[in-house]
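A single protein chain has been removed from this complex, and every other one stays in its place.
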Amino acid sequence: MMPADSLAAYVLNGLVQASCLFLVASGLTLIFGVLGILNFAHAALFMLAAYLAAQVSAWSGSFWVALLVAPPVLALVGAGLEWGLLRRIYDAPVAYQLLLTFGVILLVKDLIKLLWGTAWKTFSEPPMFCGTLMVLGRPYPLYNVAYIGCVLLIGLALWAFLHWTQTGKVVRAAAADRDMANAVGINVPLVYTGVCALGTALAAIMGVFHGPMMNIHLDVDQDYVVEAFAVVVIGGLGSVPGAMLGALLVGMLDAFGILIIPRFQMAFIYMVMAAVLVFRPQGLFGVRETRV
Amino acid sequence: MSEPVYRYLGARAALRRAMVGGVIAAAGLALVPAVVSPFQLLFATEMLIQCLFALAFNLLFGITGLLSFGQAAYFGVGGYLAALALVHGWTGILGVLLLSTVGAALAGLVLGYCCVRLNEIYFAMLTLAFGQMLYAGAWQWAEVTGGSDGILGVPRPPLRLLGLTLPLDTGLAFYVLVATVVLLATLFLWGVATSPFGLMLRAIREKPERAEFVGIPVHRYRLAAFVLSAACTGLAGALVVLLGHTATPEMLFWTKSAEPVMMSLLGGAKVFLGPALGVLVYAWLKEWLSSRLVDYWMLVMGLIVVGCGLFFRGGLCGALVVWWSARLAQRMSYVSTRDPQPDQIVRADGSS
Partner (left out) sequence: MARKLSRRALLWGLGATGAVGLSGVLWRARTTWGATEPIKVGLLMSFSGVVAAWGRAGRQGLKMAVEELNGQGGVLGRQLVMKAEDDTVNGEVAVRKARRLVLDWGADLLIGFNASGVALAVCPIMAELKRILIVPCADSPSITNEKGNKYVFRSHANGYQTSAGGAAVAATQPFKRWTVIGPDYSYGWDAWGTFVVHLLKHKPDADILSIQAWPKLSAGAYDSHITKILDAKPEGLYCPLWGGDFVTFVKQARRHRFFEQVGIFLTPAGLAMDAFYALADWSQRTSEVPLGIYTAAHGYWPEHPQTARHTQWVAQFMEREGELPHVTAHDTYAALYFYKQAVEQAGTTDTDAVIEALEGMVLESPAYRKVMRKEDHQAITDVPWGVTKEAKDLEPLFMRMADIRDFKGEEIAEPIAEILDRRKTGAEPPWRKYVIKG
């Protein structure tokens, strides 16, 4: 049996992974739930945010300024993307969504290359989160714990927004039935743009939070694109609580997998995704019709 | 129906069309080595294999209406099977190709069985999941698959057919093999697409519920299409491994699965050869762009892809069809506005 401090460390590792997956997946699932579009370029936007955060951090010397700047800028990018491109493919088959968003990935990658070249970028966490915390007598990164805490707050805020505020209810209405929402007088196009902006802002927050933990280069989105989809599928397309639970599950699998099945840890996550799709396609909290 | 129409229907007519098409294609392919440089011949070989990949994908997408995000799985299965066989001393190339085809078909049977019960988005997600699963397996099962390096130094033994031994180590010889295999596979796919089975698939694509009401076992037909598509994809994978002497896990990654989707959409999914056109245009464009704008070709490519997605829904073929029918309509309207003048009418008794 594993000693308690090790277990705590693994659980915390899993929570960190879960946090970053939740931030990416929640945006993805919101965009799918409301707009009906699978945005493959979502992870590429998180990468753009990470680069932007590194730049802002270098200019201002502060992590917090980067956190204040990057999400709004990316929200604008997301809104622009929706207005310019995604608006035209709402009712198009999934294939065109793939085509268009794949094209967007290429554009975003080269945009990043144009602005920052192929050099690596790094930046640091805020000084108040530097250092280690003693968890059951074992040093554990303070930043990781802060990360988990912040994301928990964001998750709660998101849930509160969707369930207790007027705007949030409007968003959920538009997700449930677009035509009816339009008939009732809700400005559906505006809601769509807003949701896209929100989703992209969430991905941007992930980019800012995750930046200090990694070396930022042009391929950082590779790992998250499909894992984000796995989380969304497991949780249920369109469900934010589902994204939270899915992220938790995948994050824990990521963390404990190295211990239990180090050989096929990567494959296991996709096996779970496949199993969910085979046995319960709508995921944990999904709402859509799935069968032929 | 009037007599002339009969000539265009029926199996014999279809066979005749296939033969004529095949002969023309064979002639075209035979001309290629004569006009291109050795490097371009290698490039052409690669493009032919990509065409096969895209056409096999389109059997599922354009004809059966199933969008698969995980065709790379069968590409990789075929490729790795071929690589493993060759590295372990198999010398029969045709046997290796057969192994890849059958292996990929089996994989398609097992995985497809789970997939065909789901509709659009969920089908796509499941194929993606399976593709990534196999990718992860190829990456981490290093003893068998060589891990992230893959299987390297795969030999290309000579072809042994009817007692003759034909060496394949020159670009030309390999091109001939690939062209023959791809042509035969394409004719097979064409046959499937235009057969009654293919018509059933199209019916299923249009309205699965209606097909079900009419009594067609929708899942079984879809599964059959899936298996055929996987088989041809596996064959393409084996050819690619023979071309580059390597099998790497990237063959199974989702971006590889996205390639035939893009090619089919760019070229036109409704036309049988549309994906092939898409491959040619995309591959040529990519090579040309990446050597001219070495660092920023992705930007231009992205713009083209996005533009195509927005404005050219039917792909290149679709655009061509639209243009052609517009011209045709124009010409026909021109003809009909020219009423015969009184002095040109010739009466039955010969007087005007």
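Read from first to last, the chains carry the letters A and B; within each, the first residue is number 1.
The definition used in the following text is that contacts are C-beta pairs under 8 Å (C-beta built on N, C-alpha and C of every residue); 3 or more make two chains touch, one makes a residue touch a chain.
Nothing here was measured: the structure is a model prediction, and the numbers come from that model.
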Legend entry - Identified contact with the non-displayed chain, of B:Thr186, B:Thr233 or B:Thr248: B:Thr248
Inset, instruction - Among A:Phe22, A:Tyr96, A:Tyr143 or A:Phe268, choose the residue that contacts the chain missing from this document, as touch is defined above. - result: A:Tyr143
Inset, instruction - Give the residue, chosen from B:Trp139, B:Trp190, B:Trp254 or B:Tyr282, that touches the chain omitted from the document. - result: B:Trp139
Inset, instruction - Determine and list the subunit B residues touching the chain excluded from the picture. - result: 37-40, 42, 46, 139-140, 142, 147-150, 152-153, 169, 240, 244-246, 248, 250-251
Legend entry - Absent chain, residues of subunit A that touch it: 2-3, 6, 9-10, 13-14, 16-17, 58, 61, 118-120, 122, 124, 131-132, 139-144, 212-215, 217-220, 222-224, 254-259, 262-263, 266
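Everything that follows uses one rule, which is that only the chains that are shown with their structure count from here on.
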Inset, instruction - With chain centres taken as the means of their Cα atoms, state the distance from subunit A to subunit B in Å. - result: 34
Legend entry - Footprint of subunit A on subunit B - complex, ascending: 61, 67, 69, 114, 117-122, 124-126, 128-130, 132-133, 136-137, 139-141, 208-209, 212, 218-219, 254, 258, 261-262, 265-266, 269, 295-296, 298-299, 301-306, 308-310, 313
Legend entry - subunit A - residues contacting subunit B, complex: 38, 85, 88-89, 92-96, 98-100, 102-107, 109-111, 113-114, 225-226, 229-230, 233, 237, 263-267, 269-271, 273-274, 277-278, 281, 288-292
